[in-house]
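With one protein chain removed, the remaining protein chains of the complex are shown where they sit.
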Amino acid sequence: MISFGCDYSEGAIPEIMEYLNSTNLVSTVGYGEDEYCRRARELIKERIQAKDADVYFIAGGTQTNLITITHALRPHQGVIALTSGHISIHESGAIEARGHKILDVGAAPDGKLTVPLAEKALVNLLPPHTVQPKMVYISNPTEMGTLYTKKELAALSEFCKRHKFYLYLDGARMAMALTAEKNDVLLSDYPRYTDAFYIGGTKCGALFGEALVIVNPALKEDIGHIIKQTGALFAKGRLLGLQFEKLFEENLYEKYGAHANKMAKKLKEGFLGNGVPLAYDSETNQQFPVFSEKLMEKAQKKYVFEFWEKADEGRAVVRFVTSWATEEKNVDALLEDLKIWLKDERK
Amino acid sequence: MISFGCDYSEGAIPEIMEYLNSTNLVSTVGYGEDEYCRRARELIKERIQAKDADVYFIAGGTQTNLITITHALRPHQGVIALTSGHISIHESGAIEARGHKILDVGAAPDGKLTVPLAEKALVNLLPPHTVQPKMVYISNPTEMGTLYTKKELAALSEFCKRHKFYLYLDGARMAMALTAEKNDVLLSDYPRYTDAFYIGGTKCGALFGEALVIVNPALKEDIGHIIKQTGALFAKGRLLGLQFEKLFEENLYEKYGAHANKMAKKLKEGFLGNGVPLAYDSETNQQFPVFSEKLMEKAQKKYVFEFWEKADEGRAVVRFVTSWATEEKNVDALLEDLKIWLKDERK
Amino acid sequence: MISFGCDYSEGAIPEIMEYLNSTNLVSTVGYGEDEYCRRARELIKERIQAKDADVYFIAGGTQTNLITITHALRPHQGVIALTSGHISIHESGAIEARGHKILDVGAAPDGKLTVPLAEKALVNLLPPHTVQPKMVYISNPTEMGTLYTKKELAALSEFCKRHKFYLYLDGARMAMALTAEKNDVLLSDYPRYTDAFYIGGTKCGALFGEALVIVNPALKEDIGHIIKQTGALFAKGRLLGLQFEKLFEENLYEKYGAHANKMAKKLKEGFLGNGVPLAYDSETNQQFPVFSEKLMEKAQKKYVFEFWEKADEGRAVVRFVTSWATEEKNVDALLEDLKIWLKDERK
Partner (left out) sequence: MISFGCDYSEGAIPEIMEYLNSTNLVSTVGYGEDEYCRRARELIKERIQAKDADVYFIAGGTQTNLITITHALRPHQGVIALTSGHISIHESGAIEARGHKILDVGAAPDGKLTVPLAEKALVNLLPPHTVQPKMVYISNPTEMGTLYTKKELAALSEFCKRHKFYLYLDGARMAMALTAEKNDVLLSDYPRYTDAFYIGGTKCGALFGEALVIVNPALKEDIGHIIKQTGALFAKGRLLGLQFEKLFEENLYEKYGAHANKMAKKLKEGFLGNGVPLAYDSETNQQFPVFSEKLMEKAQKKYVFEFWEKADEGRAVVRFVTSWATEEKNVDALLEDLKIWLKDERK
């Protein structure tokens, strides 16, 4: 079976594995106070051009979201998000379990939260009877692989500042956002527009780990306690630090992100070229073709990919994901097979 | 000013005040273990024809909702509710603050949760990534004053049983549900269809207090701890007990509920008779006429009532509430004034 | 049976009952925005000489504690308290249920938290691994009926300021603290020494209700949301307001507190005069004589009082409580009986 199932199917990029091996017996202090973490923090702060930011390394994305939101909000405050937001549906109630309502403002056809959508959370507020909106949560790329433009980010940022909301950005797949063809948002733009964001490692070539960046000084105090209390203060913090050190010292983060995008683009063009429609105009490493049930069945015998949602009678949106580990020959094989299956179908 | 603002604008029905006075110096044990509470429990269990039910007296409605839901659900479980549900919007995140997601299934034009609406919470479940639905929350009467029929309640009950969900019913204004003209749900039907429900006192003639009825044996264990832990174990529990004793020993609950409905019906007919449309076809003590801005302004100089929501350009839905304390002469006065204002408006 | 069981065995002082009756049909807005609440707030702020304080009326003491602590602390912060503190043992985990550790610094023989005891919570702190102390919780009178002196309060206040902790004082029985013979803490001292405190009503002559006073401006923002979210925003807030209005407009609070103390003093002197030792040197309305088992058995046939704790083999500490409602003839009867029982015992 050839997998386009997700971007966390394999281990890590070879450079990281090598670094893990070569440093394995070095003895360091724990809990992220080591030299690898220190250097990784410096590299990141340099790259995002925000020397006053605080950087924390956390093992996974849901954990990072729940730490940041728990840390930032008081008990009566909620976070504005789309129905498709990862925190809204795919974290098993993590945000609510720590006490906060997600102020769901509905769906967006392209997966992007706009200011008018966010404003829906401001209607019919009746303090103290209603939850107080205090944060806006977005992902870039979105769950549909689409991208925010710099202008869109700036508009959300201005909206948040105006209402004294925090803007928090989930960058689980940020390597692919940064290296997408039409992207105009630089890594150094994130600290300008957001109060906190994270640079994803797990889905971008690391073995595991995310780098949480706290930009707003009001969000800095005591976050270490929240990290520990969530069970996320990694004993061998060096493992996280040295991965991000490697990713950011030689542009490996972008190098491998670009590869995933290149493979995805080939897939996208292949789908469209073969007349297979796409449910979302994804610019990154997740592609959402619409397959007939018959086609899906055939493809599933050889390829791993996900059913995403029902499209219409007899047709489904499916998800193909590429990554740093995707081999071009496998993309070629899939497109070749597709051509044959579609020909059969038309008979 | 004449108030149609809400059904908690005054104190209590005279019979309750009298009883509070006459028992004021009687010495009892605390925390609901007294004779008044015991007798009130017996009266209620008799009336609902559920001798095995457990009955608890709690000071307010939000408290009752949050206790029941906190008690019934495990940390990963959520409660299905309409966007208009009291727990969804008007409890300042009380349910989330204790860890549970409200699975909002959207709006219903008549404020009634139907099985097809509830089923929306079953779509796209992906355990363990998604919150597990475990309870359905409804109010009768609804927030729009409408009523569930016995058939509708039975259908929701069957749906819940099929999915092993709890059905919990908020009866903040149950006196008015029971005595509405078209109502076909008896007090004794509630234990048959629900796992837990509450009989509202605060809005139905009591000084304050609600009677929570636990029907499902699986929900009985240790609820006293949850009540205490929420700060809701009333030291002078007798105050709650004696009010419900009084309400249920001589049908006062229905007597005053019927009065509120009668006043509301007169209002409703008055609005319609004068050509004022109603936003919801309420059968109980909340009425929702659509007023022009001009009319609203005029009426606000003499009457207390609430802006509910915008209807369309220049018009608003407003809410008039009657209660056990509403005097018929005030209803007449309002309708008289209305006639005059409308005549002026048409000029 | 004659009750010395607690100070919440009866209803309310006659002046409050009268006021409830005479205002019963007055129509007001809900949620504490009415004129009675407004006036009660003014009266209290005048009496405590803190015109900038915020005052909220809440139905019960556990609720008040849990609201204040939930409101004041961030998720990683804890509250320092004695093992005998009400929040430590008698609130069924209310503080923990909202996420906060109680930093139990052990027992004090007189029930009073001293600075050296509080300092035990500062030992072995290892941030971010350890809970961050942020608040000190005390009661006056204490659970043993003893009183803090002004000097002791000032020392705790200074300790808290030095460490940037909040000092929160539970005044469930404050009427008795204020009117105890040796008391030197005025009502106007509380805002000087604490960041928040509450003036108890339930145990001091009100039907129910406590007045929470927020002194520290840092604790003012949005507490209304926390009150609502805890289910404590009373719909008929006027009921709470008018009780405190009555208690504070004519010194009734002190008048009835003094009565409870006078009855307790008579009891205390009676116990001591009859050779019955006291476990704690209570200066207020709770008295803790040490009874032999035989004596306890006899007394329980005619009087209601509580077993408090085992003293030694064959002897127990018991608790007798007086209140605004205690009749002197009942105190006399008890002391008369005691004399006879003890004489029998000595035979």
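We call the chains A, B and C, going by the order they appear; numbering starts again at 1 in every chain.
Keep this in mind: a residue touches a chain if its C-beta (ideal position, glycine included) is under 8 Å from a C-beta of that chain, and two chains touch if they have at least 3 such contacts.
Here the structure is a predicted model, which is why all the values come from computation and not from measurement.
Trainee: As a test of the contact rule: which chains in view would the missing one touch?
Mentor: Across all of the complex, the chain we cannot see touches A, B, C.
Trainee: What residues on chain B make contact with the chain left out of this view?
Mentor: Missing-chain contacts on chain B: residues 70-71, 74-76, 98-99, 127-129, 131-132, 222, 224-229, 233.
Trainee: In the complete complex, which positions of chain A touch the hidden chain?
Mentor: Touch set of chain A with respect to the missing chain: 3, 5-6, 8-12, 14, 17, 20-21, 23-30, 59-67, 91-94, 97-98, 202-203, 207-208, 225, 228-236, 239, 304, 325.
Trainee: Which chain C residues touch the hidden chain?
Mentor: 75-76, 78, 89-93, 96-102, 104, 124, 126, 128-131, 309
We take it that only the chains that are shown with their structure count from here on.
Trainee: Shared numbers divided by all numbers used: is that above or below half for chain B and chain C, i.e. same or different?
Mentor: Because over half of the interface numbers appear in both copies, chain C and chain B meet with the same residues.
Trainee: Which parts of chain A, given as residue numbers and ranges, touch two or more other chains?
Mentor: Answer for chain A, listing residues that touch two or more other chains: 75-76, 98-99, 128-129, 131.
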